[in-house]
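Every protein chain but one is kept in place in this view of the complex.
Residue numbering begins at 1 within each chain, and the chains themselves are lettered A, B and C in the order written.
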Amino acid sequence: MTPTANPRVQGVPGLTPPPPEPPPASPNYLENGTSLWSWLSTVDHKRIGILYLLTISAVFVLGGVAAGLVRLNLVTYNSGILSEDAYNRAFTAHGVLMLFFFLIPAVPAVLGNFLIPMMIGAKDLAFPKLNLASWYVFLVGLVFGAWAILNGGIDTGWTLYPPYSTRGSQSSVVPGVVGVFVSGFSSIMTGLNILVTVHKMRAPGMTWGRLPLFVWSLYATSLIQLLGTPVVAITLILLGVERVTGEGIFDPAIGGDPVLFQHLFWFYSHPAVYIMILPGFGVVSEVITCFSRKNIFGYHAVAWSSMGIAVVGFLLWAHHMFVAGISYYSALLFSFLSMLVAVPSAIKVFNWTATLYRGSITFQAPMLFVIGFIILFTVGGVTGLFLATLGTDIHLHDTYFVVAHFHFVMVGGMVLGYMAGLHFWWPKMTGRMYSDWWSRVSAAIIIVGFFLTFVPQFYIGYHGIPRRYPNYPPEFQIYHVLSTAGASILGLGYLIPALYLPLSLFYGEKAGANPWSATGLEWASPSPPPVFNFDEERMPVVVCGPYEYALGIDQLGRGLPEPPGPGGAEGPAGRAGVTGPAGPMQKETEVVG
Amino acid sequence: MADPHSHPPAHGTSYDVTKDADTPGGLFAVYLVVLLLFATTFFVSSSGVLGRYALFVQLAIATVQAGVVAYYFMHLRQGDRVVTLTALASVFWTLILFVLFMSDYMTRHRVVTG
Amino acid sequence: MNDLPPAVPVAASTHAVDFEYAFWYITAAVTVGSLAVFGALLYFCVAHRRGAEGTGSTPRILGSVRLELAWTLIPTVIFFSFFAVGAVVYSRAMRPPEDAMEVFVFGKQWMWKAQYPNGQRVIIGGNPRNMLPQEREKIGKLVLPVSTKDSRRPVRITLTSEDVIHDFGIPAFRSKMDALPGRYTTAWYEPTKVGEYHIFCDQYCGTWHSLMVGKVAVVPQDEFDRWLAGLSTAQGTEHPVDGSDAQEGRNLFLKLQCIKCHSANAEARAPVLEGLYGSRVPLKGGGAEIADEDYIRQSILKPRAKVVEGWEPVMPSYEGQLAEDDLEKVVRYIKSLRRGTTPDRTDRMPAPVGAPAERSPQAPPSSPEKK
Partner (left out) sequence: MSASTHAHSPVLKHHFNDLGQQHASERLGMWMFLATEVLFFGGVFGAYTCYRLWYPAEFELASSHLNKTFAGINTVLLITSSLTMTLAIRAAKLGDRAGLYRNLLLTFALGAAFMVIKGFEYAEDLHEHIVPGASFGGEIAADTAKHGLDAGKVRLFLCFYYVMTGIHGIHILVGLGVILWLVGQTYIGAIPPENYSTVECASLYWHLVDAIWLFLMPLLYLARGAVHYGH
């Protein structure tokens, strides 16, 4: 060994060979009690993450079934399969379940819970009991939501606009509103926990400039959860009061303004789409660096663009209301501000692409999902510009164009980001590898199915076909049929992971501590990690930034193991310097552009 | 931002919770100030001296009251920077809400003509 | 399967043409941008895949300030150009010309009705199951005259709703506007192509939202005139808000002969009351006052106490002449008066205070003609 300190990596004591596998932790977090009660009463952030994973997976299935009903009905142009009423309830169930009970908790509460303490070198989140409470609160919300659905469903759309939701609707609006309200508290608790943890519990040496970008994006997400959710909470209370008492603050009969509800609702619900997408950005930054063996291009630009989105995201909610009867001047202002949020998103896409430049890229499932994410998110993002532009929004508002746009962002972006993260950290969470072949097939099927589902919707949206329409002009039937065909393929794509991921628990190859040869602190701990994440005696001390793939060292300054992929240790690309002490430590930082 | 190295070490006498305890006299003074401000608010309303502007004066007084409570009773003056930042963030976000949605309500009556 | 729709939807109004320009400008710009990103992504994925080059070693590249600046500032400029284009199109769509023919359209669950300037009313679509039998037989169309180069025939649609929020959208005109209960909103078109087009309710409004659809028929001017003449005014009444306080106030206003002096013609002996409410009134002998309800009320009861600058104190007192609730109705009516004819006052904005007949059971008010 020739330890050569690199001046650019502050405090690297000297290069050590790839670390030996850490000794199997005793016990790891999965073995620390196996009874049901030990799970239900756990305060371990990793177990709570798993509890969330199970819960939201069930919700995803339910929401998917509702989506299937909607798509099936749209094969006919005259609502030939479901009644109009059933259709309305199905799309509302789809929206409420997927948004409030799947997308919002998906990455923050599953991956964030599991990974944030590990990534910053802490033993747990700051408030472990609050964390468990958030899961129970989430369950209570879900129970109310399920009650609303079993009780006949809600037919107001997830947006719950009064006066329809307060006067017109004959459905279970109140339990649904209570469910959303309660689940909001769970979201606040998770966000608060993550914020305090990131502020107060970072390991020695883990400065803000060395935080993994996943932590930055979760920090930004939590900020929105913390500051946006209470506004929708009070709004839902006001809505519930009006529904129950028959008179209230949005009631036009006594001089109230129903548009006020829309303002307050979108003050949260627009930033909420950033709650859904920002964590996906974090996953992309982690995965794309690992599978291209490169430092992230423009760390600070990517980190601060997350914060920019979190703040600017609060300034533009009324672009959902351009034709809702808001003031002309206000519409101009909000359209202008809406353009601002497109900039940080664009910065991210450019930086990710630039990260690939001169990389050593492999295409395992997480990377395939991330490439899909970048493409679909870009399409989703640029179509958002049509809706932020006043003149084009007049026509496209409330049409399938909008539906396709936000599915490109939410499903094409966020769900793929979630899938990428799940596949990336699955070995860490479970200690097992899943089928490489099937996971790649599933990624390909999902991306193809997705395109087929939603591209036709852009087209019919451009033709002005409104959303939430089970009856539509017959000449557009072919496009709906195509879309439904795509949705079937998409459904199949989701079914495959639902099989190979659970099967991997029993038949999967045992994963090492760092199967992807990644740099984060979470990979320094065994898979699955011990109860307090790290060896009690040797808590991590961070010496460098998060993505030193070019140098081949992790954040503790230790050499990385050989990455998986073509040309392993024996291959031509093998030891020629991807990692290890053979020379990368002398690597100079290159300047491009 | 708090550097992880900068946590006060918790050992021995260097972390002493008693050293920044309030003095009762100071707290009473703050209490009296808040009460006095409340009396002013009440007077402004009942006398009607300020007419239409009473509301703004009252809200200004309430803001000062809340600020005093936050600074002294809620120990904002002893808090670290993140706590101050949190408090300011909540005010800032409330302002976003007010200013932007007032941009609609204050201009809706302005008729646009061709 | 049915016939496919045209590749590009019909653009049947001036605004639709504006929209298409904006739409294709943005489409072109974002397509170029996205394809550049996708091309780079694909190229890097192929060229820099592991094993493509002799070694797996990667360079340590941390970023580039110049590139960051470039891909921050250039998109910003482009995005703001979208804003500018959109704002121009929107401003045109939001500013109806003064000479536009005014048609009231009101939505209720789940049908649309329209009312033409002389009170002719027509049902322009909806779910037949929600209609009365006699209404069901009379489902018609929103017939509008076509504009030609020589004669522009703009139409202003004033929208309101009787129950929940609806949205009156005509894709062929690239136009859309919410219809709100208790408020008036405005859209306007200048139809340029004869033909029949869809009307959709675009804001989800309940069970039969998807059946709250209708047709707009754009026809030549002479055909429009014939059609309108054939439409019986009996379908509607001239004063469709009968029953509201402000409407009764209007009747009192006529009955008490207030209109004799408070009119807009040359013989007027008193100021026009349009837009009075909430305005600042200069008083004779100096000073000014905000015309709130109290001021209006006092001016009816003790008219000579505060006379408006430029007018003579000729109005008789109505103290003791008017019952309290009648006075209330007249005040309501005066509050409702706005610039131009009465219902216009809401233009596209709500009348937060005192719109007549909020939640009218029938229809929005028609113009009280100043005779």
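Everything below uses one rule, namely that contacts are C-beta pairs under 8 Å (C-beta built on N, C-alpha and C of every residue); 3 or more make two chains touch, one makes a residue touch a chain.
Because the structure is predicted, anything quoted here is derived from the model rather than measured.
Engineer: Please work out which displayed chains the absent chain touches and list them by label.
Structural biologist: A, B, C
Engineer: Would you mind spotting which of A:49, A:95 or A:248 touches the chain that isn't drawn?
Structural biologist: The one listed residue touching the chain not shown is A:248.
Engineer: Would you mind spotting which of A:127, A:208 or A:329 touches the chain that isn't drawn?
Structural biologist: Answering carefully, the residue with contact to the hidden chain is A:127.
Engineer: From the list C:136, C:215 or C:297, which touches the chain that is not on show?
Structural biologist: Considering all chains, including the one not shown, the answer is C:297.
Engineer: Residues of chain C in contact with the chain that isn't shown?
Structural biologist: Chain C touches the chain not shown through residues 292-294, 297, 324-325, 327-328, 331, 352-354.
Engineer: Extract the touching residues of chain A with respect to the undisplayed chain.
Structural biologist: 122-128, 130, 188, 192-193, 195-197, 199-201, 226-231, 233-235, 237-238, 241, 245-249, 251, 253-257, 260, 264, 267, 532
Engineer: Identify the residues of chain B touching the omitted chain, counting contacts across the whole complex.
Structural biologist: 2, 7-12, 15, 17-18, 20-22, 24, 27-28, 30-31, 34-35, 38, 41-42, 44-46, 48, 51-52, 54-55, 58-59, 61-62, 65-66, 69-70, 72-75, 79-80, 82-83, 86-87, 89-91, 93-94, 97-98, 101-102, 105-106
Here is the rule we use: only the chains that are shown with their structure count from here on.
Engineer: Using CA atoms only, can you tell me which chain is the most central one in this structure?
Structural biologist: A
Engineer: Quick one: which residues in chain B touch 2 or more of the other chains?
Structural biologist: Residues 108, 110, 112 of chain B touch two or more partner chains.
Engineer: Note the residues in chain C that touch 2 or more other chains, in rising order.
Structural biologist: Residue numbers touching two or more other chains: 91, 94, 348-350, 352.
Engineer: Name, in rising order, each residue of chain C that touches chain A in their complex.
Structural biologist: Touch residues, chain C against chain A: 1-5, 9, 18-19, 22-23, 26, 30, 33-34, 37-38, 40-41, 44-45, 48-51, 53-64, 66-68, 70-72, 75-76, 79-80, 82-83, 85-91, 93-94, 109, 163-165, 167, 169, 171-172, 174-178, 180-183, 185, 198, 200-211, 213, 348-350, 352, 358-359.
Engineer: Quick check on the complex: what are the chain A residues that touch chain B?
Structural biologist: Of all residues in chain A, those touching chain B are 199-200, 202-208, 227, 231, 259, 263-264, 267, 314-315, 317-318, 326-330, 333-334.
Engineer: Would you mind writing out the residues of chain B in touch with chain A in their complex?
Structural biologist: It comes out as residues 1-5, 82, 89-90, 93, 96-97, 100-101, 103-105, 107-108, 110, 112.
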